[in-house]
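Sending over a structure as structure tokens; questions will come in a sec.
A single protein chain has been removed from this complex, and every other one stays in its place.
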Amino acid sequence: MVEKRKLICVSCPVGCELEVTLDGNEIVEVEGNTCKLGIDYAEQELFDPRRMVASTVKVKNGYHPLVPVYTEKPVPKPKIFDVLAELRKVEIEAPVSVNDVVIENVLDTGINVIASRDMPKV
Amino acid sequence: MIKKKIYDVVIIGSGPGGLAAAVAAKKEGAEDVLVIERDTELGGILLQCIHNGFGLEIFNEDLPGPSYAQRYIDEAHELGVESMLDTIVLEVTPGRKLFASSTKHGFVEIDARAIVLAMGCRERTRAMIQIPGMRPAGVYTAGTAQRFTNIEGKMPGERVVILGSGDIGLIMARRLTFEGAKVERVLEILPYLSGLTRNYVQCLQDFDIPLQFEHTVKFIHGKDRVEAVEIAQVDKNWNYVKGSEETIPCDTLLLSVGLIPENELSRQAGVRIDPITGGPYVDESRETNVPGIFAAGNVVHVYDLADWVTLAGYDAGKSAAKFAMALKAKESAHIPVKAGNNVHHVVPHTINKQNLTNDEIELQLRVVRPIEERVMIEVHDGENRIARKAARYARPGEMLTLVLKERHFADVEKADSLTVDVNPR
Partner (left out) sequence: MQEKYDYIVIGAGVVGCIIARTLSRYEGKVLLIDKEADICMGTTAANTAIVHAGYDPLPNTLKARMNVEGNPLWDTLAGELNFPFERRGDFVVAVGEDELPALETLMGYAKKNGVPGCQILSGPEVRRREKNITPDVSGALWASTGGICDPFAVTVAAAENAVMNGVVLKLNTEFQDFIMEGDRIIGIKTNQGDFISRWVINSAGLFSDFVMHQAGVRPEFKISPRKGEYFVFDRADVQIDNVLFPVPSDKGKGVLVTTTLHGNTILGPNANIIDDKEDTSTTEAGMNEIWAEANKLVPSLTKKYVIATFAGLRPMGNGPCKTPGVDYNQDYIIEIPEEVKGFVNLGGIESPGLTSAPAIAQEVVDLLKDAGEEFKVKKDYEPIRPARPRFREMSQKDRKLLVDMDPRYGRVICRCENVTEGEIIAEIHAPIPAITYDAIKRRTWLGTGRCQGGFDTPRVVDILARELGVSPLEITKRGKGSEFLTRPTKKVEK
């Protein structure tokens, strides 16, 4: 069965509107993209949608009460809120350096959550 | 404490534009570069923009705002850029003097050979769009709410309506949802999105947050804290469509209704502002109409991407460094000629090293007190005598002269300054 699906590519700020032709579980054609990223995105979005998750975790003795963190790679979309729940449980100790791993292999996704800035100790 | 009174390049603001300008100015050869930042850390608004989406243009990476800022902060430190934090610039004069103040550094006056304006922009407020109603707590610009949530670690509200589909509004819809708040609705008065489409997809669509175009807030309810907002549809002329009113209970209204370049300092400095953009008129080197004052980033016009602000900052920093170095070269080419013992004044005030060729240079001077005996007019560099000439007497009413000739020029060229004395023989 052939069907058409509309997507908006979020790989970059251009935000191309894609029209994907699907035959069962097979992508037949991607239209509307202006670069190769659009094709990869369509594939990913239709069969394993993922998103970068950026949030914060509590930090003890830090210059601020929170340190911003993010997933090194996009995580499966259905797991976003589970990842956020994990982040709420964490409290790390200052000082923190940018790219320090805050949670290793979060929820067995194979993806680390890392700090997105230095957080000096006070 | 700041060490110097004079800097080659002073940059006001340390967001993406300011940091890039500082880095570029250093790389271009400016020696003393100072960034003045009103917050307690470098990075500007990037520090509260903890979401991804930065660096795609420049690094080909998808970074959060703080990571993006960190790269430039680190680079600036490595290059020896100085900074004054938690410091507000109160005034910039057309002669490139800055008045700034802070608790740590006190009230300071700084002279800059070149200035880069990188103050960014501010958010439009409730009053500017004149939303009727009460004035309770719980009405915030999206950026203020972002600072509370991400930096201060406190939530600005639990049930939220967002007016405006600008990027910060969309980002905050997702951010507050992530932290357990309920975003009831996003409203946009225009028939199209104000922010980036990708932000609509990943901030609203992903989390089923409803967005209504051609809708606005008609009235804010609540005496102490927001209790509800009345919303309505608008027609093409932005008049409310009768019967479309709906009251949404909520405790918070966030506004993401546009940004305005922040140019109060620029105006004081005599910088001409384009009424269309709200930012300074600049040439291709990012110089404003005031010589030596440059501007880059959202202070000039509002960008959609921080990467582009960075690129503009590079241009401005580079141009500012060139200007400062040229000025410095000109300054050091000029040797001051000072009035010494019993000398009232000397003309010329300076000698340009580049003109020390064949022509003689006549120094003209007057004395302070009369000396009714033979006198010696002497030119020295502080230690060694360079030239001298005798005269029968010296009287304030009669100008004296001394001519520097080619044979003196080698000594003049080596001097930091010349002093002329008139003493009895």
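By written order: A and B. Residues from 1 in each chain.
To be clear about the criterion, contacts are C-beta pairs under 8 Å (C-beta built on N, C-alpha and C of every residue); 3 or more make two chains touch, one makes a residue touch a chain.
Being a predicted model, the structure only gives us computed values, none of them experimental.
From the options B:His77, B:Lys154, B:Lys330 or B:Arg374, the residue with contact to the unseen chain in the full assembly is B:Lys154. For the chain left out of this panel, the touching residue among B:Asp8, B:Asp32, B:Asp62 or B:Glu123 is B:Glu123.
Looking at chain B, the residues touching the absent chain are 38, 86, 88, 90-91, 99, 101-107, 109, 122-123, 125-128, 130, 132-138, 140-141, 143-144, 147-158, 179-180, 218-220, 223-225, 251, 264, 267.
Chain A meets the missing chain through residues 56-58, 65-66, 88.
Quick note on the criterion: only the chains that are shown with their structure count from here on.
Put simply, chain A touches chain B in their complex at residues 8-10, 12-13, 15, 17, 51-56, 58, 63-66, 68, 70, 77, 80, 84, 98-99, 116-118. If you check the complex, the residues on chain B that touch chain A are 41, 43, 47, 50-53, 56, 62-67, 69-70, 150-153, 178-179, 196-198, 200-202, 206, 304-305.
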